[in-house]
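Rather than the whole complex, this shows some of its chains in their spots.
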């Protein structure tokens, strides 16, 4: 089962990377940006009986290790089969 | 103002960490009930962290003056004259609580805070030292903490561009629930260009510079003034995150703005943030301040004045500029792409007036905020201490294989090499580091002069636990001795006092005794304490940390080229032991590592002897007479010698004979102050002997270097005969194997 | 020879290079702010170490698109020399002035330590005074120094002799144990095909005085200065 975890800094936490990148894009002429935040993506391949089971398992991984609850929020998406490989191959 | 503001009551005051009596005092002082915002100001500024309520009466006992002192305690950092028009600025700070909650960001922001303390004085930071205490690294939770803390320090210091040149790391179960993260920073400034946190000149504009304000760390100061329990998780405020990149810009911008001459005073917004700056700066100058809170650059929506005043967002400064020169300030900060916003001005009346869109939300005498309550609480010696001290370690059997014992000690995490840690730190940026981590003290040259500085932190919680007064004095001596071994003459001290809750008489007794010990040692060694930090409430669910004063010592070398390191340089050198014979296994690393016991009496400390031994080694290094110098600390003379053998450029063995008449384990692993091992090239032996005779200290030749083994005899008995390879691998892997 | 040391927000080896060039080598040197485009009056541009723009996103990514870096192409065409060390190397790769990319160290930790470099290519202005196989000692200090290039690029680099330094043992053996960051083929430094642009992760400015890490770093500068004596002025202006 292919699962994607998106990890974001909580909105109250200063995103030092995001503000620096936004400023850099501004310098390159991209001044049509209102907001930019940088997060993490983790893509996993889990052995699980069902999408629900996979989601539950990955949620547990997030709580135990992948995300830092003091700083981060996360979302877990179970991907339709084949999606991850496709994504991998590029756009 | 928002209607949702809580009603001010004594219960609310208590919830914010104030006592009932303190609340009454506020009401009396103001002549009315405080507003919610005002109560917030008091709760932060009267917290232990900001007001030193429990410690101030004791801190007065420390010697704080001296002919070289340009700035003592009370400013962002202390400053000491080092000649040629230069001053060294230094201070140590703790970030224990934040690092326990979020190790990476907690430690990182600890580095950020102390760097700002240094550059607000106008000094460019040149070195960082980190003094760390953790539980047993066997525990995976502790390992995670260590990893987080070390990578946080590494990230912030490296990205900012200040080398981390030394520190210490020790492990004991008492720190498991409450690690200590202390960071010392050293900077250089022209002696006549030191800036201070003053708000002088009525009518001068007040600028806010740096990062925008968010809700980070509100009540951080209050949190640092409470103990942890199982509810710590719920109480935690938004974690502060560090931005070393912005800090670097802030450094360059501040130093550049200072050069314009348009800055009158400047202070870092650290604990209690804007509240602290807007009251302390005018309080120091006998002025007042008015600020318009809505002008403060904000990063989150809907922040209340209360939140803005108490936020501990990082990388921010408050500065007072000379009236009419606002443009110069704005221009410099704009160049570095930083916010610089005028938020108010210095006023005549000695009060802080905070407005939100012209409506007054707080009006408080700055003196009331800045002069928090002071307590002289009762102290009691812990009931079981005398019993613990009466324990005789020699009642335990002596180990049969002393060589194996030495290897065990070298592999104890507290003694073992800390390369795993310091190789993650940039140690060289600035190209000043003449002696890198791995020797007794770091040595940094002062460019543009012939001089150099030597720096080290030390503090042995076990010794202080058993005998706070002598243990704390020993910490001063050890840090100074390390500096002396490098060839530096100690010129100033900064101390970070990490203790449990001062509301417990036993803890306060430890604290008071420790202060007396520090004071006594500093007086004897002619060392002014020019700054420091008190960190109380280091306990979790009633378990306090070992009382741990961490002492930072800065020393001066007249000739940068005349410094020394601890490793043996070549075979055929003679080895001498300078200083006392008195050692003890009480509170030693040996007793802990082999028997898991924390008990016994410490060796006696003779401060006059200590002073003379340090002077002797300083003179010997300065005269170029020694090839190496290393002090004997944890693990005694056997560990010190093994370190001499394996920390030079190449391994060099030694044959050593110690006087007999005492048990082998005591002679080899006993710990005591005032002891230094040096090695001397044959050609310099005569001159060295003459110098020692002049120094009037006890000393003796104990052997010679050479070979691939460390051999030690105690009296007639061959006690140790170990291949260096085995000793080195024990020492190299002792800590690192836990972290792999 | 006239040197320029580029300063980006977040650069920190700028002062160290400046110090070595002026106080040790006694050559004229000035700082150039990252927004400047004119490099007309200098012969060699140094891109120093540090964390330009915090190295947020990717090390050197933002600086690699700055005005001063954009003008480096023309500067090199006119015969100018460019030396990028540490963050400077990352910037040169990000800007496409050197092939390949620098990734997070394989150990996933920052590393500050002394390293040995074996010299592979002596036909560049920076290594002309050295011997092939000579071993230099220079410290590294980085978290993202693992050099990466795909197999085709590597083949091309080898063919054109662009690999200048590899991490090695003190004896010059290129071993896995001597590789501090997991760089492909132990690569520590590469040059442009003409050799006038050199990028390396180690810090030559930290090995320019006997009291501070030895003097092997000076050899790069001395080679460069020696070149000039040989062929006179090089700027084809």
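Worth pointing out:
Note that the chains are named A, B and C in the order they appear, and that numbering of residues resets to 1 at the start of each chain.
In this section, a contact is a pair of C-beta atoms (placed from the backbone, for glycine too) under 8 Å apart; a residue touches a chain by one contact, two chains touch by 3 or more.
Because the structure is predicted, anything quoted here is derived from the model rather than measured.
Composition notes for this entry: the full complex, per chain label, is A x2, B x1, C x1.
In the analysis below, only the chains that are shown with their structure count from here on.
Chain centres here are Cα averages; for subunit A and subunit B they lie 39 Å apart. Residue positions 53-54, 56 of subunit C are each in touch with at least two other chains.
The residues of subunit B that reach two or more other chains are 243, 245-246, 337, listed in rising order. Contact residues on subunit B toward subunit A in their complex (touch as defined above): 101-102, 105, 211-212, 214-216, 236, 238-239, 241-243, 245-246, 299-300, 313-314, 337. Within the complex formed with subunit C, the residues of subunit A that make contact are 16-17, 20-21, 24, 27-28, 38.
Touching subunit B in their complex are the following residues of subunit A: 12-14, 16, 20, 23, 68, 70-71.
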